[in-house]
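All protein chains but one are shown in place.
For subunit A:
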Amino acid sequence: MAGADCLAANDWICGEYVRSRAQELTDATLQHVWITGVSVAIGLLLAFPLALVARRWRPAAGPVLGFTTVLYTVPSLAMYSLLLPVFGVSAAVVVTGLVLYSLTILVRNILAGLDAVPEDAREAARGMGYGPLRLLFGIELPLALPAVMAGLRIATVSAVSLTTVGAIVGYGGLGNLIYEGMNSLFKAQVLTASAICVVLAIAADLLLLGAQRLLTPWTRGRRPARAGRRIWMRAGRAAV
């Protein structure tokens, strides 16, 4: 039995591990996906009004961006620990932490995207009798979409990575398996869970890229919007 051998030998790559723990791996992956998905979705819902407020009242922009930057600077382990007394040991600790991280990226990118909408386009829409709401949803948001999607991709990929640290409170998805594997020195478990994590991050990124292509057909056939690329580059640091 070559399969059992690799478990006994504690090999890094072990097909038998994947076969015998398929259920455990699936459960962990599902937990990982829902924690990430829920967090980014809540982050997006909160980021829009914040970005709009920051845009409407410019004096609010400084404090809003400053506050989210401060949040982004706090390391994830500290963030979850600080939220622990608020929520107790629960998934809410991890979700709240991830929401706060994604806010930073999303508010910034939404704001940058809206700022980059050409004034001519706004004027034209106003001239055609667009009200403020129709202007926002019909003209400004679609034109800001490449920057917003760039932010959403960064936020999602970061969230996939940061969810693993949630293992400290037992809600880390695949991080739980990495944490267990670390304590029992189970190499196959650590490597398999880590690999699935990376695959999840890449899959989510490609999925969002596909969604962006579908939603912004006018950008197809040329390079991705320059503004989006720049934000992507400058945002620089992955949250840890």
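The rule is simple: a contact is a pair of C-beta atoms (placed from the backbone, for glycine too) under 8 Å apart; a residue touches a chain by one contact, two chains touch by 3 or more; residues count from 1.
As a convention for this text, contacts and distances are computed from a predicted model.
Missing chain, UniProt protein name, picked from "ABC transporter permease subunit", "Diguanylate cyclase", "Acyl-CoA dehydrogenase" or "Lipoprotein": "ABC transporter permease subunit".
The missing chain, though absent from the display, is touched by one residue of A:L7, A:L65 or A:A121; that residue is A:L65. Seen across the whole complex, the unshown chain contacts subunit A at 58-59, 61-62, 65-66, 69-70, 73-79, 81-82, 84-86, 108, 112, 116, 154, 157-158, 160-162, 164-165, 167-168, 175, 178-179, 181-182, 185, 187, 190-191, 193-194, 197-198, 201-202, 205, 227, 230-234, 236-240.
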